[in-house]
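Before anything else, here's the structure in question.
The complex is shown incomplete by one protein chain, all other protein chains being positioned as in the whole.
A, B, C and D label the chains in the order they appear, each numbered from 1.
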Amino acid sequence: MTFTQIFFYFLAGVIVAFSVLSVTTRRILRAAVYLLFVLMGTAAFYFMVNFFFLAAVQLIVYIGGIVVLIIFSVLLTSQINDRLDKPEMAKVVIGGLVAFGGLIISALTLWQYPFTASSAAEGDYSVAEIGRQLLNYGEGGYVLPFEVISILLLAAMVGAIIIAKRIKPKTDD
Amino acid sequence: MPGLEHTILIPLIPFFAFLVIGLLNKTLSPKVAGMIGITGILASTILAYQVALGYFFSFGQVDGVFQKIIAYKTSWLQFTDSLVIEMGAILDPISAMMLVVITTVSSLVFIYSWGYMKGESGFSRFYAFLSLFSFSMLGLVLATNLFQMYMFWELVGVSSYLLIGFYYDKAAAVAASKKAFIVTRFADLGFLIGILLLSFHTGTFDFQLLTDPNGPAITSVGGATFMGLSVVSLSLLLIFIGGAGKSAMFPLHIWLPDAMEGPTPVSALIHAATMVVAGVYLVARLFPVFAFAAPEALEVVAYIGAFTALFAAVVACTQPDIKRVLAYSTMSQIGYMMLALGVSGFGEDGLGYTASMFHLFTHAFFKALLFLGAGSIIHAVHTNDIFKMGGLRKFMPITHITFLIACLAIAGIPPFAGFFSKDEILAAALVSNKLIFGVGFAVAGLTAFYMFRLYFMVFWNEAKIEGAPHESPSVMTIPLIILAIGSLVAGFVPFNELVTSNGSLLATELHWEVAAPSVAIGLIGIVVAMVMYRKASNLPSKLSSSLGGIYKAAYSKFYIDEVYMFVTKKVIFNLISRPIAWFDRNIIDAFMDMTAKMTNLVSEGIKEMQSGQLHYYAIYFASGAILFVVLMLWMR
Amino acid sequence: MDLLTLHIVVPVLTLIGIAFARNLQQTRTIAAIGMGIQLLQSVNLVFAFLAERRGGNTAEVVFAKSIVWFESLNIRYDIGVDGISVAMILLTSVVIFTGVFASWETKDLYKEFFISLILLAAGVFGFFISLDLFLMFLFFELAVIPMYLLIGIWGSGKKEYAAMKLTLMLMAGSALLVVGILGLYFNSAPGGGQYTFNIIELSKVVFPIELQRFLFPFIFIGFGVIGALFPFHTWSPDGHSSAPTAVSMLHAGVLMKLGGYGCLKVAIYLLPEAANELAWIFLLATGISVIYGALGTIAQKDLKYINAYSSVSHCGLVLFAILMLNKTASNGAVLQMISHGLMTALFFALIGMIYARTKTRIITEMSGILKVMPFLSVCYVIAGLASLGLPGLSGFVAEMTIFVGAFQHQDVFHRVLTIIAVSSIVVTAVYILRVVGMILMGPVKEETYSAFSDATWYEKVATVALIIGIAGIGMAPLWLSDMILNSLDPIISAITGI
Amino acid sequence: MSWEQFLLMRHELLLILAAVVVLVAEIATGEDKNGINHTAIWLMASITVVGFLPAPVGKLFGGMYVVDSLRLAMKNTLNIGLLIVFLQSARWLNSKENQGRVSEFYLLLLASVIGVNYLISSGNFLMFYLSLELTTIPVAALAAYEQYKSRSAEAGIKLILSSAFSSGILLFGLSIIYGVTGSLDFSLAVFAGAGSLGIVGFIFFFSGLAFKISIVPFHLWTADVYEGAPTNISAYLSVVSKGAAVFILILTFFSFFRELQDVWQGVIFATAIITMTVGNLFAIRQKNLKRFLAFSSIAQAGFIFLGVIGGSELGMAATVYFVLIYVFSNLAAFGVVNIVAVNSGKESMEDYNGLYRTNPRLSLVMMLALFSLAGIPPVAGFFGKFFLFTAAAEGGFYALLIIAVLNAIISLYYYLLVVKAMFINKSENPISGFTSDFYTRLSLVICVLGMIGIGFIGEIYDYLQSISFGL
Partner (left out) sequence: MIEGVPLSHILVVSSIMFFVGVYGFVTRKNLLTMLISTELILNAVNINFVAFNRYLYPDKMEGHFFSLFIIAIAAAEAAVAIAIFISLYRNLKSIDVEDVDSLKH
């Protein structure tokens, strides 16, 4: 077993363990923190496969953005020491069955599927190349998605603001 | 046949009279309406006499044989290539004879009604219906084919219905009219099915083709049988059911006594002289088919006729209502006619046929006379109950004399008309069937008895009416007198020369070996009646109490009505119609409603699927997706 | 514009006219004029048709016209008429014309009432002139749906329930039709080429027997539901009894005939082999419904229920005759449709008029009407007599043709059924006379009755027009019967050609 | 990029431009925001009209963006829908609660419809996914727009969370598809040999898409969101958003997934049946009209699948045609519900009792709309539904057809319930008569014209069929 292997399986263990913890812990803040670990583990995995840019984005956007957002919200909406009620047994059972069943089926089919590892040469994963592709409008360029997501982010921002903004209905006086 | 097309006017003139009176009901005064009706029927009568006399004495015979002549024909409705309803007029001895009978009696009744119905609120309506009836009846006898006959058959039924129910605010009249129509309708069902069956196998409705001894009905349909009967026999039996219904043969007779609820002239015209003999006419019309292809059916006709004759005569002896006595008497006499037809053969052996037609002819006169006489009496005393009458001979001399003539005629006393025809019937019966002869003979005695019972109760006995009833106006008595003359002379018409089964002359003579005993038994009947009823006595009640149950049964018309009532009310209404209505509402309809209810129930039942809980939504989502995955993987 | 399209255009123009009417007087005048014109042009159509035939035009349909509508699906505005449709169009015109007069005194939402009524009629006219199954189906649904509002808004009694039930059951029938029609369509080009909805073209296609077996029940039951096919007839009593007068008239008089017409000209015509094979099942059902409806009528107390059940019986006879699959019986079926249409319209009109005065339809609560309303009563008697098959009125002609036709089958099964059906004439007599005896005859029930007026002029127009039709056909049926017989040839040869 | 290339993308570009204009207008206007209404509506109207002008077709961005006649027709259909939604919103936005956020409303809807247009034009799964999210996320915000109502927030939560969940599942499917085919491009897929994993991926993908179309069992959000969200948003969701999902579903099924035809026919067969049935069964019971329309739209989705299942040219044309008709019919119904709710605050079926006597025109429009939804002639819904049935019959799916027609009867039942309430029932205190604003009336007139015209003008269908393609 090589070091990468060991590291991977360790990573896998961390990811799986914290995933499970994150959906089972009864403290919300902890759930957010466990999520953080999962996301970090994932970022580490991106590093392992040489997707550095993606790993960086994962760290910045996910961990720096989303998780922080969640933690702020948690602080906003609940007490630190609040413990969540135990989930209903019925939901746990049914949900567990569904999730487990789904896992078995998809994992089995994935496991059995004869993926043939490509022998093609690795592409250029450098940030420069990524930037070039992001702004390329020809074959293999991603400028259109880039623009679309900019609209999306704008819309999301506006949307979030109008909802979260406390408005005072105009009073006729 | 050219030159005779105007025959069709004989029925059409009354029809137009009906239309005019009916449509202009509001605007015409009753008198004008009556005049239109009378004028119409008189015109028809003149035409009918012209045609009938012409037929019998100038153009009807070819080589000594009376022909069937199609005076007029037009196709009316086409069913299949061969089955066509045609409207037309046939002339042969029986139709010509019937034309005379119908128009004569009709015009007399029309005239008589002028007096009888005077002042009634529905005076013009009455004439409209009478005209409609005349039209239908004349159309019936002139029918060239079975289907035309069936149509007019129905029409006479409806006119009869309308006339019986003339006093429509009287519950009894309404019920009687309904009963009459439904019973005859039921019988007509047999008629119709018979027609369908016969026409299918012969391929024609046409009387000429049907009755042709070498035609398809008689020759070609020997093969097909059903339950041991040949198809022809079967269909003729079915057709006879129709005839039996109209002619009030047992057990379809129950409507006729009740039909007496109608105005008396109507009873005279429809329920004595004309419509009720339609059944006889129908059998006579199809007689060759009966005789050649369905002797079994003919036998049935004979027995039914004989039984009805006896049955009705017995019942007639006990009835208290003058018109009902006459009604049962009518049934009995028609039974006679049927019996005669039933025992008859064809051609040389066709005495029964001739006798039957002869009796039909004479009966029309004296029975119409009896009814009109009864009408005259009722008009005077305002009751139908003979026990409330008596001694009327002093007040109503003309009615009395004419009524007596009629009674003598029906009792078969020579030289009145009934004697001759009855004699021929009995003679024919004697030749062919002793049992039937015996019945006929007994009925002759009974007839004399009940008629004179009636006669003595009404005209002799002691007067029970308060005040002095007076004789009817001349517009009523003149028809009585004319009919009385008819009853006297009708017996001398040489029927054996004119109306025979094959159209050619039939040799007959007076059969004294039959006539003498029958006159004798008639006289005995009269004498018995005289003894019992001429003066008030307790003899009748003694007799009736000694007869006990039989008398009671006869008085109650042998409970036939009750049986019918049971069947219609209890069985059909309560056991069939109501359950069907219930079934329809609570089973079939409920099933339709049930599907709706089930849908709603299911809808209510699955509403928890939409629980409002996001968790469950996701569970449905995920499990749905996984389920489809499994399903699709498994189906592969 | 051609003669047939005008039959749709005139009602539509009338609708538009009514929409602009200002008051009841204007509304009903416009409706009466419009439907009067419609009646005249239908009469004209009959003459034109007869003239065309006399002129030697032996085409299956005349006045045919075809305009492309949905080109890619080969859906066309295909119209044309044969003798049967001409007869039915005339019937419809008469009934809607009289229906307008029968609803002369509509007070509530009168504009909407007349619009719905005439819309319904327009649907029926369209149905009868259509040669394209799609078009036919469209008009079929168009004719059914106004019923909902007509019964629901202007009806009486359990109107909402009845309206819903009627609409849903009829629409369920049409739903089955969809399956049948599409099945025909997609098998209409066995040798390649374009699919078609055109009946004439479809009749030339020989469908494989398995397909016929599959499709026949859909089409037959689909149309049968509206023709009150047992056991799918239960919408009829409730529907008719709740509907306002003119609607009952139109519905029982015309709409129910769409069923018979469709069964004959679509189900039997296009799927003759299956018809031959499966007829017995439906014969059984219809044979039962004839006598069952009649017997069921006897136990009813409400005048409208009586007429509704008797319609089940009479319309059962229509389908029964059609299933006999021969020319005479089919001819009888068409005659019966027309006869029953006129007769039942008359019945419903009269019932409405009587109800308007007595405020009850329960026969045991009425008596002696003849005395106070002689005109209406006489009309009622005439309708009754027509219904029980009195010669000289239309019912007789139709029923006898059916019976004779049905009796042309030699086997026991058909015979027995025919005899059962024939026996309904007795039962009919029973219930008709029961009603006549109970409500018309007898002593006048109450003091108040004497205050009732007899028919008004518009009521007279309605009843007299119908009676003229009934008596006209009853007395001189030959022209009508001939017109129908000729048009039956293609259908009969389809049946016998197998 | 050349001018022609811009022209290819004119729908999206114009919409973006409109969004910018709305933003600028927000800054430019003062207290009275009514001007924004006019601006947005007339801008949208011009964009819709411009959309119909003839224009070139082709591909852009290496096949990420595809436009052809069919897609143009689809976009135009849905843009009409948005225009009608705009018209129906003006009156509601003028109410004092919403005065402060008018431009945001238009902006978000425009963003969403940009997503719709991109979705239809998307040539690969990345664009597909992004535009799908773009259509949903702004609408989720809008669903929660009425922040003073907890039900609005609840609708927003249900929409955003289930949408996130469903797009998660969809993405999982997409990742598998990517794994087995090696391509995200619609035109490059090679499903041969994808085997069972391909099916897993496909089903996950399908369920994500089915979520947007409200296919049972992925539909549960629908009714809650429609009921809680502002009426216009429900209308938008039920018509534009759903229509877009249907269009992209049929486009991908007929091209990318054509080799999985057996699989998707089976899935569609099953889902069509349960969708129609469950939608109808739920709709029967509803008392709230918005909720009622939600279930009705679920049932309609089931009917739409009848057009998809055959995989034929006819089916595609019938589907697009049906959606086109559905836009008018459903928006007419929602329009009436909306204007009634805005004027009287009532949206339950009992409140509609006797509506015809106070507001006859609105009732007539509503009746026509419901008849169109039920498939009753002469309104266009009849044609739409009949052609869907035709498409199913063409593929030989008679069992499905029979179930569908039976369901059509159930649906007729509940549509008639509303008609009954308006026309037949009597009410003690009916909704009093009111005059609608110009824009609402205009929108209803457009809807009615559409509902009546589309059926009778056979050329519309013929055109759609001529640009459609089958498998």
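Following the convention adopted for this analysis, contacts are C-beta pairs under 8 Å (C-beta built on N, C-alpha and C of every residue); 3 or more make two chains touch, one makes a residue touch a chain.
Quick caveat, the model's predicted, so the values are computed rather than measured.
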item: Contact list for the unshown chain, restricted to visible chains; value: A, B, D
item: Touch criterion as defined above, residue of D:I137, D:M276 or D:I424 at the omitted chain; value: D:I137
item: Option touching the unshown chain, where D:L184, D:V263 or D:I431 are the choices; value: D:L184
item: Subunit D residues that touch the omitted chain in the full complex; value: 125-126, 129-130, 133, 137, 140-141, 144, 147-151, 153-158, 160-161, 163-165, 168-169, 171-172, 174-176, 178-179, 182-184, 223-225, 227-228, 285
item: Contact set of subunit A toward the excluded chain (per top definition); value: 1-2, 4-5, 8-9, 12, 15-16, 19-20, 22-24, 28, 31-32, 35, 38-39, 42, 45-46, 48-51, 53-54, 57-58, 61-62, 65-66, 69-70, 73-74, 76-78, 84-85, 87-88, 91-92, 94-96, 98-100, 102-103, 106-107, 110-111, 113, 115-118, 120-123, 125, 130, 133-134, 140, 142, 145, 149, 152-153, 156-157, 159-161, 163-164, 166
item: Absent-chain interface as seen on subunit B, which is shown; value: 607-608, 610-616, 618-619, 622
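Everything that follows uses one rule, which is that only the chains that are shown with their structure count from here on.
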item: Chain pair showing more contacts of the two, A-D and C-D; value: A-D
item: Reference subunit C; chain at largest CA-centroid distance; value: A
item: Chain whose Cα mean lies nearest the overall Cα mean; value: C
item: Gap in Å, rounded to a whole number, between the CA centres of subunit D and subunit C; value: 42
item: CA centroid of subunit B to CA centroid of subunit C, Å; value: 36
item: Subunit A-subunit B separation of Cα centroids, rounded to whole Å; value: 101
item: Shared-contact residues (touching 2 or more other chains) in subunit C; value: 168
item: Sites on subunit B at which at least two other chains make contact; value: 596, 616, 622-623, 625, 629, 633
item: Pairs of chains, among all present, that meet the touch criterion; value: A-B, A-D, B-C, B-D, C-D
item: Subunit B - residues contacting subunit C, complex; value: 75-80, 83, 85, 147, 150-152, 154-155, 158, 161, 165, 168-169, 171, 174-175, 177-178, 181-182, 185-186, 188-189, 192-193, 196-197, 199-200, 572-573, 576-578, 580-581, 584, 588-589, 591-593, 596
item: Subunit D-facing residues of subunit B, complex; value: 596, 599-600, 602-604, 606-607, 609-610, 612, 614, 616-618, 620-625, 628-629, 631-633, 635-636
item: Interfacial residue positions of subunit A with respect to subunit B in the complex; value: 91, 94-95, 98-99, 101-102, 105-106, 109
